[in-house]
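A single protein chain has been omitted; all remaining protein chains appear in their positions.
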Amino acid sequence: MTELAAVKAALKTQAVETPSWAYGNSGTRFKVFAQQGVPRDPREKLADAAQVHAVTGVAPTVALHIPWDKVDDYAALAKYAEDLGLRLGAINSNTFQDDDYKLGSICHADPAVRRKALDHLLECVDIMDATGSTDLKLWFADGTNYPGQDDIRERQDRLAEGLAEVYGRLGDGQRLLLEYKFFEPAFYATDVPDWGTAYAHCLKLGEKAQVVVDTGHHAPGTNIEFIVATLLREGKLGGFDFNSRFYADDDLMVGAADPFQLFRIMYEVVRGGGYGPDVAFMLDQCHNIEPKIPAIIRSVMNVQEATAKALLVDREALAVAQREGDVLEANAVLMDAYNTDVRPLLAEVRGEMGLDADPMGAYRRSGWAAKIVEERVGGQQAGWGA
Amino acid sequence: MTELAAVKAALKTQAVETPSWAYGNSGTRFKVFAQQGVPRDPREKLADAAQVHAVTGVAPTVALHIPWDKVDDYAALAKYAEDLGLRLGAINSNTFQDDDYKLGSICHADPAVRRKALDHLLECVDIMDATGSTDLKLWFADGTNYPGQDDIRERQDRLAEGLAEVYGRLGDGQRLLLEYKFFEPAFYATDVPDWGTAYAHCLKLGEKAQVVVDTGHHAPGTNIEFIVATLLREGKLGGFDFNSRFYADDDLMVGAADPFQLFRIMYEVVRGGGYGPDVAFMLDQCHNIEPKIPAIIRSVMNVQEATAKALLVDREALAVAQREGDVLEANAVLMDAYNTDVRPLLAEVRGEMGLDADPMGAYRRSGWAAKIVEERVGGQQAGWGA
Amino acid sequence: MTELAAVKAALKTQAVETPSWAYGNSGTRFKVFAQQGVPRDPREKLADAAQVHAVTGVAPTVALHIPWDKVDDYAALAKYAEDLGLRLGAINSNTFQDDDYKLGSICHADPAVRRKALDHLLECVDIMDATGSTDLKLWFADGTNYPGQDDIRERQDRLAEGLAEVYGRLGDGQRLLLEYKFFEPAFYATDVPDWGTAYAHCLKLGEKAQVVVDTGHHAPGTNIEFIVATLLREGKLGGFDFNSRFYADDDLMVGAADPFQLFRIMYEVVRGGGYGPDVAFMLDQCHNIEPKIPAIIRSVMNVQEATAKALLVDREALAVAQREGDVLEANAVLMDAYNTDVRPLLAEVRGEMGLDADPMGAYRRSGWAAKIVEERVGGQQAGWGA
Partner (left out) sequence: MTELAAVKAALKTQAVETPSWAYGNSGTRFKVFAQQGVPRDPREKLADAAQVHAVTGVAPTVALHIPWDKVDDYAALAKYAEDLGLRLGAINSNTFQDDDYKLGSICHADPAVRRKALDHLLECVDIMDATGSTDLKLWFADGTNYPGQDDIRERQDRLAEGLAEVYGRLGDGQRLLLEYKFFEPAFYATDVPDWGTAYAHCLKLGEKAQVVVDTGHHAPGTNIEFIVATLLREGKLGGFDFNSRFYADDDLMVGAADPFQLFRIMYEVVRGGGYGPDVAFMLDQCHNIEPKIPAIIRSVMNVQEATAKALLVDREALAVAQREGDVLEANAVLMDAYNTDVRPLLAEVRGEMGLDADPMGAYRRSGWAAKIVEERVGGQQAGWGA
């Protein structure tokens, strides 16, 4: 196989998981702007996700969020997904929207609240059993707003205890993916604020526990690709929550704010052996002002473009320049791949996959956008509160 | 008058404006945790504000937010406030919660949306006429989330045009206070992102236009007291929106995150001649997880403590050390005031004002907290969406 | 002229000024790593700069730094430059390396130090008269390390007074370009920390005073293209000091850290009418670990590539999408230009200018690097301290 053929083959196997909640309404603390045609239940979210997969060919799975995607029969939901050409992906827990969680969930000072949160997490594993999902993605909003509000260290003890119980419940082939976040919604101290904390907990839990990198969850100036390289080296990178941000956790379309950073991240993934089924590539975004389905298509394409560029890096030439300490040449080798316009290559790949070369155009021409506006009238639109 | 007597006299004249919305519910994009006893209309907010003034003696005015505080008869509301021992303060506009404002208000590309926003702003001046408020506080959520989304420069042109129309409507003794904000809810570009932009617009508008400094609206590392000193030097500091933050616009209690910074700000206010009626000292906070009235009392006290320390700086000794280039001594003079425990002094001041030395205790003993929980049952609690 | 022809024509007129000091040694506070072949005097710096211009065709001027480039006969130096196909560019002052400037220069509390600094600035205008330079570029390291160290406001008064005297000395066709910087080497308060401060001073000085944007001199998260658009709208953008940074003022090669940001900046320049002789495009970089001449060539090429992409933006299509509030399409129009590989276009432009299509290769093949290593033996290498 020629090198280009290998790149194309790799691109054809790509799988980007889209999140059910990105098809629903979202917003800021100031306002949620509702959009027409937004899904009203998990099946309609899956129907939208199927459109994304239909035009991109690389978005075969959909992450669920419990309770936003609560249904009576998860096996039936999985079957429905299958009929749409999809599979259900990671199960995302929610321990931040019940009134009891005002001061935390599994880190709360009150054992009753911790128990309630843990029961929810265990229920999520039950759901995984029903859906066949392999990944339990845990993000905790736990933290404090004011110095002194709670004991930082005891909260770590409670966290460790809770995680251990959930970990013990995991079946074969199931993983616990622990997400960290720099700030928000807790403003003073977050209980899992950085990769180091997530890593330390996962290490103690065992092999089935890995860290998730959300690209929007870091302090300004943080070198994310360094974290990616380090976690891969430690065998502890479980996956990504992709999105992009200019300042806080903006949850914009991945690749929109800093496409060069996305490329550097994907390069470390490829270089570190993380391009494959063991690392989950998920989107976690909010399309507050732009139409949701096309925004997700664009996001999937942005990941593809960054991946294509990462795969095109001449690693032999790079290794030579690095070994020789040729700073400018090593940088130039990397930039050469980044500066390449990979859109024609991806159009070709799509053609070979039997897809339209232009996913955005294909979606536009499909009439789906008009159809859902017309059909999805009445009912309660899906959103973060539903 | 001795120096200490002068400090006490100055502290007795302090006036901190509390915002009506801080008495209602607020939260993050993830969750609004409702609290018991929260006001259901502007009068109940004023009743709560009266408690704050009753125990602190330095919170005589309340800022309104339109439409959250919309009433049929503003003169009657003003009278109601007066009966409670309060006055109505600044009128705050809202051009971010109508569906039409998804892509902006007075900076929107569509003239119809701009007109609608402007009409709202003009209505706010009408309300000022009715309430006797002197300050129109303008914060614009306008901005863009993605590069290219709109033309940065044309948005400035529209902003200038809109502001000019509002400015032209101001009566004698009325001011326009323009707020800037680094980010949120727009993530890529904000139309009034920094003091420089606000200043440039105010300069062109004229003498009645001044800049408001919200202490939570800056990039990390920004020296806020420098901005305060500069705006005072330019005669363009209109007031403060006080709160505190660790990372983004957290809207925590003022002085909670960095009390030393608050002291430095108050020192520049005092040093620059800004301690007086021309600079409005307003709170703009969100008490998401803590009870609201005591949080506001604490905030007022934090401002008082920072002010007391600022007033205690030995400015003569400071000037000598500065002139001599004695870095350590100049810093030590400032720190000496900061390190002073001013709580006994403030207790004394309160005693001389006929108040309880301990405002938090006085509020606790008043029984107000229990009373509102009992009485305010049913109805729609006030919040950002109401 | 077709559109592409217009783009090419515009690219051929580009002029990027390289700084004499970037050809000398530089480093961090931890270590300056000397390089072989580094110039030992201003003439050798010019000789290196001539190599950059020879292979890129768009680097015709060289900025001087006084006293680092002090010579007895500036007219002779200008003549020497001319013989090399170059012109002398902006004169950069230095009021930070004399022992007297430990606590500041024109903002210093001591009038004698201020006088000394002002005399230096006036001398720089004398040098401009001799060299024919039109731009006096002023960067002040002035500031304080500790709260209280000096009076923030008085320092502004001294700054204003000093700038006014220098401004009064400017001849016809001469400008004062005022640079701002967020932090370093002063750590607590910098006397010209942001564009707002520089703008306010320039406004009072008059038309010959304009602001310089150094792309590395901002707080994290700052939207630099917004500042560019705003200054152009105000007629106050005098020029750029280009470089790039990941966290602080790293002074890396422009376009190396965030090429997308450089593109957005260049787009606002083009869109705002700033692409032309009135806005100076200067580099201000430190090549601490990479060879200096090729790093400067690469930097010039990076500016060219960003400019080419900015010129390729389909502004009509963009305006339509913006007017229609089509967020994704507007963003896509911008990204379409950014994602274009403009290297073939620039190769063509170079060919039409009679240059080698590959400036880096041309320089490598020229043998200059080996020549200067061989010839420049002995003497004192140029650096920041010399």
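Going in written order, the chains are labelled A, B and C, and every chain counts its residues from 1.
Going forward, a contact is a pair of C-beta atoms (placed from the backbone, for glycine too) under 8 Å apart; a residue touches a chain by one contact, two chains touch by 3 or more.
Quick caveat, the model's predicted, so the values are computed rather than measured.
Checked against the full complex, the one of C:129, C:165 or C:184 touching the unshown chain is C:184. Listed residues C:261, C:288 or C:340: the one in touch with the omitted chain is C:288.
Taking the complete complex into account, residues 26-31, 33-34, 96-97, 99, 101-103, 141, 145-147, 182-185, 187-188, 220, 245-248, 250, 252-253, 256-257, 288-290, 384 of subunit C touch the chain not shown.
For subunit A, the residues touching the absent chain in the complete assembly are 103, 109-110, 145-153, 156-157, 182-183, 188-190, 193-197, 199-200, 203, 218-223, 225-227, 229-230, 232-234, 260, 264, 268, 271-272, 318-319, 321-323, 325, 327-328, 330-335. Residues of subunit B that touch the chain left out of view are 220-221, 223, 246-247, 256, 258-260, 289-291, 294-295, 298, 305, 327-328, 331-332, 338-341, 343, 360.
To be clear about the criterion, only the chains that are shown with their structure count from here on.
If you average the Cα atoms of subunit A and of subunit B, the two centres end up 38 Å apart. Each of residues 220, 246-247, 256, 289-290 in subunit A touches at least two other chains.
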